[in-house]
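Note that one protein chain of the assembly has been removed; the remaining protein chains are unaltered in position.
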């Protein structure tokens, strides 16, 4: 078999050393009655050439954003990935190493993570960031668990704006299902969380409030006002952000957010059908937060020669030491994705991030104007937005994605599956990759999709 | 600009250190009358994202062997490249290093080349191989130049079989154009060099004889007999081989060949529209040959601590020391391509090379049977062949490649451009990548290409 | 220079990546972005050129040991060779450039792959219902426990609040149980390293929801009484959860479903060789019995004739664990691995992993105490207890010294039940020659001067970082002002005594 090293002769030599006649003897501890007495029902082994052919065929059965201009958003975006990101991430010293327990053998990974933590602090304006989480949805859940601990309101209430990505909300619900706290969704009929509505919902039971800006519809929330309101009742304000947007927008930390969470996919990580992605989590640099931070942390120290170096630190928060008392059960991070995000942000720098955000903003607004001009279509909400917006459409939206794909686009996320009241709406996202010509062509394509029998 | 490092401030600091007001002052030695006073007429600079789009468009304007099963040969073959080859060749310590002059800083490249030299000796059965040449055509020319020196017959005759790749012959002709020797092509009307015909052409003026096996038509030559005949008149026998074929065939060194040359493209190097490829050259381990070997050589030695290590050696053959008396003007090798070939051969090992050759042989013979069954087609020659064969076709062959491509294949190399007498013939090559289904489909496609008005 | 932080290379105004000019007409009549949302300046990211960036990260990479460069016998982590072909395939744009919200018709290829992988994993475990969604083993554990909770709630058995966990288990087990809202109860091990049946019996009761067992366990031993254990649990109305971290030992040999597990997770990044990525991404699918299938997270990939689709209509589902469908890129590599090996190949993987481990165990046993009787499965635990007693040389000292010989250290101080533990997992992709070199090196090291060992490693870029300082004065980010950090002192939790190095379960 392809990856087994020892030849039959070497196996014999090893068995001889062990004094056993066959490998079978090494499995004596497995009771005969539970042994599998038949081959697994799996397809037969394939050589690289054969499997290459089959895997390429499977890939070709998909229509990818490499072929079709992609206007889909909803938490995953087709941003451009500079070639340096792939080049660095394909260094096998990074991708074939594991958790950097042995600091002396892992300074590469450790320093990368320390730099990632710093970049996330620079990006968010907060004082501490962990070594990354799986992705944004579970990141929100981990942030809420932190907030429950920080406030001590373990059986309190968690408020989530309806404008937070519905799947983040669902993951959060799953995580909290068996815990004593309660979870309440705050309606946002106009596509944003009205600070007055939040004010009305807050109480001294409020442990955490989760908002997202730009939110699921692409709109900007009044984060600073919301955070201030949460603080007045002693709660923790958790804000989900779009890292690309921070080239232009005020940072969560500067808006008074306590814990900032984001999906880091836009930072040089391929769309990849939804994963692996990168859960960003940063928070206030305060002991109450730090003590409850989930996931790994890398810290700076010195070695026995006095050299600056890096180690995994504050591990007493973690499961392998605290077991059932750990702040979370997480025992990995998304190391390789954190590396990609680090290289991406470093390649862009402040100016590149600003220009990228500016392009997204301007192209999205151009697209919104063009598409709202298509007969029958209109912008559903009147709120400031960043790179994503919602259109109302005269008729059902379920077939739109397929119709648009047949005209050459990956576009239109129908919102009815999450918001029955928005069954006639869909959202579009526009990144810096999209050209004016593509946007214009999308508008033409949409015009052709109009259902014939509606006014 | 993308790759310039110094900021305007740094440039100012450097100019200040130099005490000159502007960069312009540094160009004082360039006479004003030859200064270019206008911008170059070139397209404007493009960012990575913009150029990415344009380059992808250019790539898509080509029909590649990744989309179409490729049956083209003629010196470049669509063999499978295992992923390990790309993975190793993309290590930037290899591809961004240069010539290993400083042995202490270049043991990686030096050891790779030493291993390559060894692999080439193992492959060919000869005692010495150089660090590689540009590609096969100029490799043949270099081999002939060696032979002129070895025999001392500088104004003698060089005989080349007509079955040697016509472009190798043309490159050879170009190289020899201004030298005192003469060049004669030995006809091979039956698709191979008849030893009797060679015998008749040999004389004590014969410096070198160049043959190729498998030859341009895919046929095997009687290399051992030919070499013996050449040796009887004191000439040097140069044989071009196909490295893949040596999984099955007798090695050039074992057939008495003095200098073996090959195109190494099949050893893990992409088709790449004809280059960069790899010129393999190996020869007898004799001082007369070694002294005249063109190109670089890596040798083993020990360092001041007695450790085994590798260095560029026998440089007194080379242009940078011997200048006009050098054995050749070559001052590079195809380092990265030699690395690819080394990884490829190591990945295959003896058994893998044998199986690859066996698959080529059997599939090519199956294809020959299937295609010769197409009405009107027939095998042009009756000679043993390896992976390439020649078909006669009832009508002109110029349009065939395009017709077959429109039916989904890259296939049919019309031979008329080199051999007017074979204007009704084309060749096909079949590698281990081709499947029975593809071969059968090609036969069907060919049947549809039949010119309607011919019998 | 490799140890300079990227921030220290920053030069104001220097740039790497550049963006095209905007090709759409300017905003009008009003600005697209109201002023109150705008930041005065972009974030203070580093400003470097492309060559700076590349040199920095390329040089940094060489300060790692990795599978591609060194033998890496990190117990419990299954550091096997990561095939290069997987990287090539995962990068195909037909996979890498798929948006998760594309219409199903446009993603039939990847859906088919994921569907088939669900089938494969179901067959390998004998637990036919599979969710690929968990992003890592620990999330797989949590998913399974949430499924159990939902099941018992559905059954009206909300009194089942307890999860039993052997003392040799990975720390993720109790942490996941707590996170899922359960109480944890520890079950002791026997001196032979197996579950203490008497202790287990005594803790079994109507309040037990789940027994989380790792089998083979973290000592590398197969629970000989596994059928008794699972039978007892089932008789008590509880579920058995298998921590699948050690599946590499039993592929095609025995199936968790056949020995009584009701749920398990996989570590695709271990057993099916997704690259570990310096700590992730992993992938932790769960497989469960059919009666638990309704509770799996949504969506599940289903097949209808020749079409595949994402099934969200599962009313009893626990919900979602991941925004989308899990770490598809890692799952894809696992799929390719299973298809490369096939049924015979997978069985040979386990046979060779076990043979390698036993051979190395026998060789190491000449040098160090190996406290539990063999044969072992795919890994084993040695103890440096005697060295500590006699020479004050600890397991950690041996681990560090191995680095000097180009061998990554084994896992040390885990499992907790073995003093001065060295947990060694060679995997099937290492040769006898590599194992011999390890054993020879270890034999040489234990003879070395204790002071020299306590100062090891001697050839690595750094040596013996001060971990206490890192905890007492945590510096968790670089700051422009200079050396000292404004980070607050560490949380009060106990620190100094805890082991320095411990393994990842997932």
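As written, the chain order gives the labels A, B and C, with residue 1 at the start of each chain.
As a working rule, a contact is a pair of C-beta atoms (placed from the backbone, for glycine too) under 8 Å apart; a residue touches a chain by one contact, two chains touch by 3 or more.
Being a predicted model, the structure only gives us computed values, none of them experimental.
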Among the chains presented, those that the missing one touches: A, B, C
Residue among C:157, C:225, C:431 or C:473 touching the omitted chain: C:431
Sole residue of C:50, C:397 or C:425 that reaches the chain not shown, by the stated touch rule: C:50
Interface with the unshown chain - residue positions in chain C: 1, 11, 14, 49-52, 54-55, 58-59, 62, 67-70, 81, 83-84, 406, 429-431, 433
Missing-partner contacts on chain A, residue numbers: 2-5, 7-10, 46-50, 82-84, 86-87, 92-93
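By our rule, only the chains that are shown with their structure count from here on.
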Mean-CA-position distance for chain C and chain B (Å): 47
Touching two or more other chains - residue numbers and ranges from chain C: 14, 16-20, 50, 54, 58, 83, 85, 87
Junction residues of chain B - those touching two or more other chains: 48-49, 82-83, 87, 92
